[in-house]
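Reading through the structure tokens given below for one structure.
Note that one protein chain of the assembly has been removed; the remaining protein chains are unaltered in position.
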Amino acid sequence: MNNSFGQMFSITSFGESHGRCVGVTIDGCPAGLSLAETDVQKEVDRRRPGQSPGATQRTDEEDKVEIISGIFNGRTTGAPICLLVWNQDVDSTQYEETRMTPRPGHADYTAFVKYGGFNDFRGGGRFSGRITVSHVMAGAVARKLLGCFGIEILAHTVEIGGIKAETKGLDDIKRNLETNSLKCADSVATMKMIRAIETAQAEGDSVGGIVEGQALNVPAGLGEPIFDTIEGELAKAIFSIPAVKGIEFGSGFAAARKKGSENNDPFVVENEKIVTSTNNAGGVIGGISNGMAITLRVVFKPTPSISLKQTTINLKNQKADSVSIRGRHDTCVVPRAVPVVESMMAITLCDFALRAGIIPEVLE
Amino acid sequence: MNNSFGQMFSITSFGESHGRCVGVTIDGCPAGLSLAETDVQKEVDRRRPGQSPGATQRTDEEDKVEIISGIFNGRTTGAPICLLVWNQDVDSTQYEETRMTPRPGHADYTAFVKYGGFNDFRGGGRFSGRITVSHVMAGAVARKLLGCFGIEILAHTVEIGGIKAETKGLDDIKRNLETNSLKCADSVATMKMIRAIETAQAEGDSVGGIVEGQALNVPAGLGEPIFDTIEGELAKAIFSIPAVKGIEFGSGFAAARKKGSENNDPFVVENEKIVTSTNNAGGVIGGISNGMAITLRVVFKPTPSISLKQTTINLKNQKADSVSIRGRHDTCVVPRAVPVVESMMAITLCDFALRAGIIPEVLE
Amino acid sequence: MNNSFGQMFSITSFGESHGRCVGVTIDGCPAGLSLAETDVQKEVDRRRPGQSPGATQRTDEEDKVEIISGIFNGRTTGAPICLLVWNQDVDSTQYEETRMTPRPGHADYTAFVKYGGFNDFRGGGRFSGRITVSHVMAGAVARKLLGCFGIEILAHTVEIGGIKAETKGLDDIKRNLETNSLKCADSVATMKMIRAIETAQAEGDSVGGIVEGQALNVPAGLGEPIFDTIEGELAKAIFSIPAVKGIEFGSGFAAARKKGSENNDPFVVENEKIVTSTNNAGGVIGGISNGMAITLRVVFKPTPSISLKQTTINLKNQKADSVSIRGRHDTCVVPRAVPVVESMMAITLCDFALRAGIIPEVLE
Partner (left out) sequence: MNNSFGQMFSITSFGESHGRCVGVTIDGCPAGLSLAETDVQKEVDRRRPGQSPGATQRTDEEDKVEIISGIFNGRTTGAPICLLVWNQDVDSTQYEETRMTPRPGHADYTAFVKYGGFNDFRGGGRFSGRITVSHVMAGAVARKLLGCFGIEILAHTVEIGGIKAETKGLDDIKRNLETNSLKCADSVATMKMIRAIETAQAEGDSVGGIVEGQALNVPAGLGEPIFDTIEGELAKAIFSIPAVKGIEFGSGFAAARKKGSENNDPFVVENEKIVTSTNNAGGVIGGISNGMAITLRVVFKPTPSISLKQTTINLKNQKADSVSIRGRHDTCVVPRAVPVVESMMAITLCDFALRAGIIPEVLE
């Protein structure tokens, strides 16, 4: 079931970029959660295009969320919850043209091979960033559910086009997250990032970046070693987001340059609670949460769709060819990816919380 | 089934560091594969201690592989294959002492919380690096199976203690992999790495590093988007190895600093085969293999077990305490982790090849 | 994922009897299958009410099938296929009244307990026979797919209200299946069955019966012992149909009264093919198909919803109460269950055929 994720809070994604809809079914959400379409709409709106510099022009699309099963009298019933948005603003003309000249860095070629050419190639089909509307719809439900148990998820942009944001405190992150057009906590770096995006856009090019995610107030003891670890499941979840090429937890790749004495997090007691005085572990040890914030960083490659002319081949005759991508594309997907990262974190942690019995089958 | 991994080539791990044995059961291996205990022994020997500088002294342990089911007349039968090594050289005395003072950076505390104190804490129990003998036994079978279809897996050390190896070609990697004591292709860097390990050891400290893995001759079209992607499943598999804190594919985190025009891999035809002239994608686009080498890098944190005195708390009274770890521990796990990374890559790719029907249910 | 079934041909069911819709998502259908809404509509129409004596009056409902994802240019794409029918003819008034007096034999009480009273009780919600529209929609796709490989599924009524049909040959079964109002091959018995239904209906009561299913041309070698056996998976699939209380394969319960020498099926060669001269095994030995027709019988209890007054309790005060069920209900569900049994057989066998590589990932 490769379009499904999660053992007890399980989502099944469906839909295509230029098909009739994009949707998701959630199986295993406890009964009794108060849930309205507006709860989900709010999160979907956060990933809408046209809000940040360099985002796609596909702005007419309303992305109006509909919940078509699983809710009764304003609450979840324990039955599967199906959510979808209908596609409206679809322009597929350019895709027919470029069909046989696969775009470098894009899934055109691999999808063609895997599905024998039967895949819906319009707008990338199942491989479009648009598919992440499903992630965000399911994530909205997961976040609301986690919220009932005090668990909070937030992500923010920490690097774009080689510009790194300065490390900020939780208050700054929360304050800036919704007002800053790049969802970055450092407003000085944001100005430079915008310039980097604008430059790339002017050059017909694109830029990548890094998103940091945090899960706060996660109780110690979540996670199921040795394969269903917190890190392993979060990684699998996050790699379902197009353009992700790496993930690290806590000190991550920097741990390669540290001594054990620097990287180990000493245990201390604070307010009668066992905590660690640093968080190089990113909240996870042995695949199990230790009660500290779960922190991860995710790298997004530069958008593969660029208007610069690129070398490719023609699938019809296997001869050299070139492709220059018109159509509507994000110069930088990073800001729009922030709610998607949050969503996949929320879905994964809901699943673990249900597995551990922290979240019960029925809410009071 | 958190101690199992894989849909069609599925492994189930069992055993503890200081229990009776460490074992693994493989379900879904095709019938007809020629397989002897020596095939597996060879790989297990590659992760044995006492072969590289700074490795644990647990050297008396024979780790003699036994296959106790699933083989008949020297071939796999289609039935589950159970492999195990019996534990022999076990010294558990120190663990009782330090039981209530959890080691920073180690799973002592999180396991205690999750399992209510019932976990086998001796030598880290299920959280010991010793558990990866199971990974390697299953990996040996997977590698042999992949070999029948021309797919080759190899990993090597690329960084230890802040010392980076120079990029080497495949020939150098293969040549040095088995002769170099750190499993590093760059023999100049190896000297410096050894010194870094020795210094850390002398200081009672430890160092981390980075392993690079490659899968060669993987056909295009493997991988099951959107959740069971090549990257997602490999990441999940790799995070089951103790001390891993991050993973990246192809250009990985460096992609954050690249333009789309630099990071996209142009398609070209070489020897009548569609390839890309660069491999920033690390062989995976849209979660599906593109026929290029699958390349990943994995960061291992410095071994948490160090003899330097560290700050911790006492679980009995939640008071501040300290711990200094005696016992036998690797100053650097990286070289011994190389075959473990290879093993998890092989297991994951076997699973994908079976799902795609590339590997049939019965071998000829 | 309790609302999902199947490893490689996986379905996820959603929707409620009186909610907005009833739907299903199929994940894992190979790319390249020609598929139109009419292919599915045809099967859904076979389970529509108002066609057989004693069926519910919910006849205005069009049950118009919509495929909202996974099809492009008239063929499957390899992406999830979402199918649904919108609910139209919904009268929920009676359910509010009887909410606190659970109907004997119905899931009112168990759903109330499990979902803490949050379940959508209108028309039985998720526990209504209407849910099987999802089974049939997915089954239609599975049957079309199996048809490409020569595998044929057919079921028929063999007993209703204590009236047993005589054993008929395959030709009779096929001929009568679509013309006989009870989907029974024995037209003499049918007359008696109709009378039994009419009598029960006049008495405000209901009757049960037995459906026999057959899968023809299944190649030998399908099935995955020891837990994912043909029989085990078919049984699990079939028990998802409301009112099913038992299943047997081949000689089934009658085998308890046979000698081994009678019940064993002798192997013989016919037309250069190994077959058995009898089929007491029902086409399955050791959980694996043997190439003979897979035959099973499924018992459906009498419809629990009857207009006769029944003893129950009131959930509000746990006092004795009674309930008499108005509303539209089938006096006998058996004829309408025939395509549902066929559907679950088809879905299960598709899954096995994909697991065994008999059906490839991409159709030519």
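Assorted remarks:
Letters A, B and C name the chains as they come in the text, with residue numbers starting at 1 for each one.
Going forward, a contact is a pair of C-beta atoms (placed from the backbone, for glycine too) under 8 Å apart; a residue touches a chain by one contact, two chains touch by 3 or more.
Every value quoted in this text rests on a predicted model; they were computed, and no experiment measured them.
Across C:Ile306, C:Ala337, C:Cys350 or C:Leu363, the single residue that touches the chain missing here is C:Ile306. The residue touching the chain not shown here, chosen from C:Leu33, C:Ile173, C:Ile247 or C:Val338, is C:Ile247.
Touching the chain that is not shown, out of C:Glu224, C:Glu342 or C:Glu361: C:Glu224 (per the contact rule at the top). Within the set C:Ser34, C:Ser92, C:Thr110 or C:Asn217, the residue that contacts the chain not displayed is C:Thr110. Summarising the interface, subunit A meets the missing chain with residues 7-8, 355-357, 360-361. What subunit B contributes to its contact with the hidden chain is residues 1-4, 6-7, 10, 12-16, 19-21, 23, 25, 27-28, 31-32, 68-70, 72, 75-82, 84, 114-116, 118-120, 122, 125-126, 361-363. Take subunit C: the residues that touch the chain left off the picture are 2-5, 13, 102-107, 109-111, 113-114, 126-127, 131, 159-162, 200, 203, 205-210, 220-221, 223-229, 231-233, 235-240, 242, 244-253, 255-269, 272, 274, 276-277, 280-282, 284-290, 299-306, 308, 310-313, 318-320.
Keep this in mind: only the chains that are shown with their structure count from here on.
Averaging Cα coordinates per chain and for the whole protein, the chain whose average falls nearest the overall one is A.
With centres defined as mean CA coordinates, subunit C is found 46 Å away from subunit B. Subunit A and subunit C have Cα centroids separated by 39 Å. For subunit B, no residue reaches two or more other chains under the stated contact definition.
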